[in-house]
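Of the protein chains in this complex, all but one are displayed in their positions.
Chain naming follows the written order as A and B, and within any one chain the residues start at number 1.
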Amino acid sequence: MRHTIPKIMLDRVSLPESAAVADSDAVPESETKMQAAGVRVTYGEKVALSGISMEIPARKVTALIGASGCGKSTFLRCLNRMNDIIEGCRVTGQITLDGQDVQDPDLDVAMLRSRVGMVFQKPNPFPKSIFENVAYGPRIHGLFDHKEDLERIVLTSLERAGLLNEVKDRLDEPGTSLSGGQQQRLCIARTIAVNPEVILMDEPCSALDPIATARIEDLIDELKSNYTIIIVTHSMQQAARVSQFSGFFHLGELVEFDSTEAIFTNPSDTRTKNYVTGRFG
Amino acid sequence: MSPTQTWQSRPETARRLQQRHRRNRLFRHLAATGLLLAVTALVMMLGALLTASSEAFTETRIKLTVRYDRPLVDPRGDASPESLEEGDYTAVIREAALQLFPQVASRTERRELIRLFSPGAAFRLKERLTSHPELLGNSEELWLAASADADQAFKSGLTGKEGERLTPFQTHLLLQFQERGALEQSFNTTLFTASDSREPEMAGVLGAAAGSFFTLLVTFFLCFPIGVTTAVYLEEFAQKNRWFDFVEVNINNLAAVPSIIFGLLGLAIYINLMHLPRSAPLVGGLTLALMTLPTIIITARAALLAVPPWIREAALGVGASPLQAVMHHTLPLAMPGILTGSIIGMARALGETAPLLMVGMVAFVVEIPQGFLDSATALPVQIFLWAESPERAFVAKTAAASLILLLFLIVMNALAVVLRKRFEKTW
Partner (left out) sequence: MSASLFLALLLFMAIPGFALGWVQSRRLRADAVAGAKKGHHSRPIYHGLYTALRTIRPGIVLFLSWVILAPWLLDTILVHAHPELLPTTDARELSLWLSRTADPGRMAASILEADPGLKAAIDHRQDYSQGLLLFLTLLALSLGLVALRRAVARIAPDFRARIHIEHSVMTFLKVSSTFSVLVTLGILFSLLWEALRFFQLVSPWEFFFGLQWSPQIALRSDQVGASGLFGSVPLFAGTFLVTGISMLVAGPIGLMSAIYLSEFATPRVRTWAKPMLEILAGIPTVVYGFFAVLVTGPFLVRFGSVVGLDVASESAMAAGLVMGIMIIPLVSSLADDVIRAVPQNLREGSLALGATQAETIVRVVLPSALPGIAGAFLLAISRAVGETMIVVMASGMAANLTANPFEATTTITVQIVSLLVGDQEFDSSKTLAAFALGLALFAVTLLLNVIALRIVRKYREAYE
């Protein structure tokens, strides 16, 4: 089907009712969205993470930094149980979302993932149209009763991901026809469309050029008023630019977790200091 | 606003979620059912073959004390081989049987009595006497093969029911034999030592197996050198130009051409054009070679490709010519893979029937073929021929021959797997 959006609708683009989120000012500074306590991950014999504990504040950007292979991506994938699909991967310890145990076998993983969305390292739009890429989540979760509702959700999500102006005339073109940076924003729009509370980003800019990276970083900054964002990055400058809190991972351990300012100006651990000053990593 | 107001926490979401999970389970079961059906089909086939073949692995034999009466077996009276050749051995059996059952008087009853024995029994007596002339005029006790009908009746318990093709009198006779301990079942060696025959109880697969052997020999010696040299050329030396693309596409397509087309080609080229003899393993082998060649080329290329380039480069680096690098290093390292592929290709050729029908390897061949030019048939063709036979006793034979063919194929494939496991290198 063709999606010709009436001009009038484009003007009225607004948040879907269900996506209405409270004003960020109302949230107390200390509110914790997710909490990890003693998280340990093993792949068969290999220990990937040992005893990670941290509190992730709501509606802030938290950066996880560290050298490659230090376990930061593994930790990120624990938060929405994406490690479930990897054979031989075992997670112990406690992870909570709003105080609810994420590891609970009775917890519905599909529901968890709709609340904790994920953006991947390499943009992975589905081989469908731009419209259908964003509509995918709302369709499987049944988030609309009428076609107009779906269109509103898609357009709002694209707008929030800062992509609407670039693609509004070509919603029927395949998602893969976009540039790398646009594809990554499409993936963000796709994630937003199911109205998550937390968005996990696994090195979202590592495959992008500097200009596209800057756009994503701006986007992250805008999104933090509505979503709790956790971003894994190997670029310290990026962490410094976008995050309010940072955690430094080293060899499967969380060395230090503090406000980004503290991590970069006054780290308490020498390993952190060596890393942020560029001695290794 | 608290998070409880998002769609995730609405009651209808939970209901919908339950339904989605139900569908997910259903889909999973559906997929599992697909696999299960495929496996069931395999089990059913093997089960049907095993059940149907059980009769074929045993044969019924009847004990008789035969007397090589001179007037019967030595009509010329000079005990010469020619004279013994002309003897009436059926009469020998009849006399021996009549001695056991003196009450059998009428012609019909006599005929029914002698029909309990396989025509092969008389052949056996002739063979014994010609190889042991000293038996002439003497008696000996022998277990003789029963006829197919008697065999079947005995295997189904001599109940005299309608399905059996014996007369009530014959059933009665067999029961008498049984009472005297002169009726037994033993392992059917005929199946493995005889060639084809019109009589089910005298038919075996040895002739067809020999035909298959000669045919595959021809196939291998044509396919393997050409296949390997083609693969070496394409993978190691050929320029990647349009001709290369054409040859590559051509080989891939050739691998998917129906086997019967190769049979037509064999018929047109080898028989009509080159006047090679029909029904000969030579022609069958040449025909199957055309069919097997693409498989061998494709697997040999894959094996060559799996040898890492640095080995070749190392050889070139110490001054070997490109040909020496390939012949001394790449090819030997790829050889296990090439052999594995060749064995699998040969296994497929062994199971192939249609091309052989086209070049006339479908003849009724009683003699075991001794060479590449003798009339011969092949194992799968033998299965086809027996499956088309009207005699019920051939059903078991067909199933048994199918199992034997499967056994050959499994052994060949197991060999390929062992070869691969043993010499497989991960670089």
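To be clear about the criterion, contacts are C-beta pairs under 8 Å (C-beta built on N, C-alpha and C of every residue); 3 or more make two chains touch, one makes a residue touch a chain.
These numbers were taken from a predicted model, which means no experiment stands behind them.
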- Neighbours of the unshown chain, displayed set only, are A, B
- Return the single residue from B:A79, B:A182, B:L206 or B:L265 that touches the missing chain. B:L265
- Task: Quick one: say which of B:L142, B:A238, B:M335 or B:V366 touches the chain that got left out.
- Result: B:A238
- Query: If the hidden chain were put back, which of B:A14, B:A31, B:L175 or B:A314 would touch it?
  - Reply: B:A31
- Just one of B:L288, B:V362 or B:A376 touches the chain that is missing; which is it? B:V362
- Pick out which of A:T62, A:N80, A:Q182 or A:T272 touches the chain that's been left out of the picture. A:N80
- The missing chain sits against chain A at residues 80, 82, 85, 87, 109-114, 117-118, 120, 122, 124-128, 136-137, 140-141, 187, 190-191, 194
- Message: Take the complete complex as the reference. Which residues in chain B touch the chain that isn't displayed?
- Response: 20-21, 23-24, 26-28, 30-35, 37-39, 41-42, 44-45, 48-49, 52, 225-226, 229-230, 232-234, 237-238, 246-247, 249-254, 256-262, 264-265, 267-269, 271-275, 277-278, 290, 293-294, 297, 321, 323, 347-348, 350-354, 357-358, 362, 373, 375, 380-381, 383-384, 387-388, 395, 398-399, 402, 405-406, 409-410, 413
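Following the convention adopted for this analysis, only the chains that are shown with their structure count from here on.
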- Item | For chain A paired with chain B, centre-to-centre distance based on mean C-alpha positions, whole Å | 62
- Sites on chain A touched by chain B in the complex: 18, 20-22, 98, 108, 110-111, 114-115, 140-143, 195, 197
- Query: Any idea which chain B residues touch chain A in the complex?
  - Reply: 1, 3, 6-8, 13, 16-17, 20-21
